[in-house]
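Take a look at this one; I'll ask things after.
Of the protein chains in this complex, one is absent; all others appear in place.
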Amino acid sequence: MLANQKVYISLVISAFLIFGCKPDTARLTFAVGGASNEIEFWEKIIGEFTDSTGIAVIVLRQPTDTDQRRQGLVIPLRSRQRDPDIFLMDVVWVGQFVVADWLEPLDSVIMANDIDIGNFFEPIIDQVDTYHDKLYALPVYNDCGLLYYRRDLLEKYGFRSPTTWQELIESAVSIQERERIKNPYFYGFVWQGAQYEGLICNFLEFAVSNNGGIIDSGGSMIVHTPQNIEATKLMHDIIYKYSISPPNTYTEMKEEETRLTFEKGNALYERNWPYAWGLHNGEESPVRGKVAVTVLPRANNGQHASTLGGWHIGISRFSDRRTEASMLLKFVLSYETQKNLALMLGWNPGRSDLYEDEDINASVPHLNILKKSFENAAARPTTPFYTQISDVLQKHLSAVLSGESSPDEALLKAQHEIKETLKRYHE
Amino acid sequence: MNEKRIKNILKLSGICFVLIFSLVPFIWMVIISLNERPDFLLHEGFRLTVANFVDILTMGNLHFLDYLKNSFVIASTTALISSLIGAVAAYAISRITFTGKTLLVLTVLALSMFPQICIVGYLFKFMTNLGMINTYGALILPYIAWSLPLALWIQMSYFSRIPRELDKAAQVDGASRLQTLFKIVLPIAAPGFLSTILLLFMFCFNEFLFALMLTADHKARTVPVGISLFQGLHGELPWGYIMAASVISCVPVILIALIFQRRIISGLTHGAVKQ
Partner (left out) sequence: MSRKIKEPVLFILPLIFFIVVFLLFPVLGTFWNSLWQDVSFIARRFIAFSNYVRLLTDGRFWQATLFTVMFALVSVFFEMVFGMITALVLNAHSRLRGALRGIALIPWAIPSVIGARIWQLIYRYDYGIANILLGKAGVGPVNWLGSPVGAFTSLVVADVWRTTPFVAIILLAGLQTVPDDMLQQAQIDGANLFQRFFKIMIPLIRPILIVAILFRTIDAIRVFDLIYVITGGGPGGATTSLSMYGYKFFLTGDFGYGSAISVILFIIAFLFALLFVRIGRLRA
């Protein structure tokens, strides 16, 4: 009897021992994500890094969807995992990660590795990466919303590239009607309207270009304003009244869906980030050579506006490979890597000194447009509770786009909920 | 005569309904997985390819094989341990009288009704403190607890059908309780034990919310989470990959369902109906 019990108990105990095993943390882990060309780029860069330093790196591939990607970092960081050691963060996460104390301050890393901060855009470093005079992250690449358009179609039908929303709508309505005869799947304008972070980025551009926005001069959040209501109504009308955006704009349209719709030749205008440029002009792209890019339209009495996006690199405070991680950080931000990033992917580098580089200017013709867009960049709030606020706003904007709620009512509710949320957390 | 015809028509249409209802969406999945593009109906029509399968099985950075391995290890370990623990407890409950027995059974049953969301937030913090997030243990331990009520329930009903005289005979021969269980009762209730293992394997193989919260990457992430987050790995929803991965992941559970359908059905009905 005793023997039997021993067997049984030791079975239970050995089961526990098996679970106790820790995964392999011996190598440097670098979390990146995105479309396939981005992954290929990182794998190439990591290969070069390993060749020159002998440090092996695991590339952790994350989903492109921003919310899912954020979750992939928050789970290991909140539980103080040693991996990933180094990762890319969306601009809006940096503030949260700093407040949560998940990021290693980079000041000593910069000193030790001889990185010159002067080579980066100062306003972005100030707005995004610096907290209480300490540096926590650095931009790998900067993003901003752009308007892509089919040059060939505008020429064919005799339109100029639009500078106001009104011009965009007029040309889109007219061209869509005539293109539909050949192509029943053709739409005038595709953008990101699904219920996720991208919706906020798009909304911000509609709003700021109409003299609205979500932060007032005093730094507090204001969403229920006449300008914002007007902008939200425009987003709604583009889908319903003018019918130039597909009905699934608010259910399925995220970056990649809009990019592919445009790339298949099914759209005249597209709002997207700079990454789409290289893909639109890829060898297999049906719209290769027919695409042009410009700043996003504004309201008749408004300013051009572009949501500031981009991905910043930081090192986990729980990393067990900080020295290696800082070497990788330096490598990723080096002139050569950043130049490769611009040439291979068509993205705008985090370093400002690259904007003078002749090779880049030759291959990325819209660099000056990007620079201009940075000057108009609309930043999202830097509160640590941004995710909660964004979630509230997403829900109410989505209700407007699905026709369930009026812009006035939705923004009023959003305003109320945002205020409640902030009040509760700041008490 | 007339009624017999009605009955036959009803039966035939019923069979058609079951077949169409169960199989059509499933077949659609297989078709997409074997096609070059998911929107083929709008374009050039069906173009057969196995590239989706080759890709997900060979491209290391998609981690599909890791997910599959994790799922298998986690689900089978859980099924085995939970069934054993359940068997021992069920034996004690069905054979030995002790105070608080009814309370125990009722509590276990009541706990099995908890929606998973009610415990996942706490488990996340708990596993975080133990440093076990993103390990097999982070899933196996809660899965054992979560599947135990079912393991207990099914096996209790099986054991209660085995005559106690058999136990008594064994004990007269000097066997301990545990020996009686493993040498006499469990072999007779082997079908029940097998049903339990199969059902628990399926439950754990399919579980989503715990796996979503308690894992972070391919080191412990299971198939359902992998498939739900496939999104974006190749930009757009890569339907070909998603469906190919789904087809492969369905193979084990469908084989189990088809081969052991009798076992599973009896397991389910013992669990559900004997109340």
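In this document, chain identifiers A and B correspond to the written order of the chains, with residue numbering beginning at 1 in each.
By definition in this document, a residue touches a chain if its C-beta (ideal position, glycine included) is under 8 Å from a C-beta of that chain, and two chains touch if they have at least 3 such contacts.
What you see is a predicted model, and the numbers here were worked out from it, not measured in a lab.
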item	value
Of B:34, B:56, B:74 or B:88, the one touching the omitted chain in the full complex	B:88
Contacting the left-out chain in the complete assembly, out of A:131, A:185, A:242 or A:318	A:185
Chain not shown, touching residues in chain A	5, 12, 71, 74, 78, 96, 99-100, 185, 194-196, 246-248, 250-252, 384-385, 387-388, 391, 395-396, 398-405, 413, 424-425
Missing-chain contacts mapped onto chain B	3, 6-7, 10-11, 14-15, 17-19, 21-23, 25-26, 28-29, 32, 38-39, 41-42, 85-86, 88-89, 91-93, 96, 98, 104, 107-108, 111, 113-126, 141-142, 144-146, 148-149, 152, 177-178, 202, 205-206, 208-209, 212-213, 223-225, 227-228, 239, 242-243, 246, 249-250, 253-254, 256-258, 261, 264-265, 268-269, 272-273, 275
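Keep this in mind: only the chains that are shown with their structure count from here on.
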item	value
Centroid spacing, where centroids are CA-atom means, of chain A and chain B in whole angstrom	38
In the complex with chain B, residue positions of chain A that touch it	1, 4-5, 8, 11-12, 15, 18-23, 33-36, 39, 43, 59-61, 63-65, 68-69, 72, 75-76, 78-81, 185, 256-257, 259-260
Touching residues on chain B, where the partner in the complex is chain A	42, 61-63, 77, 81, 84-85, 88, 124, 127-128, 131-137, 140-141, 176-179, 182, 213, 215-217, 219-220, 229-237
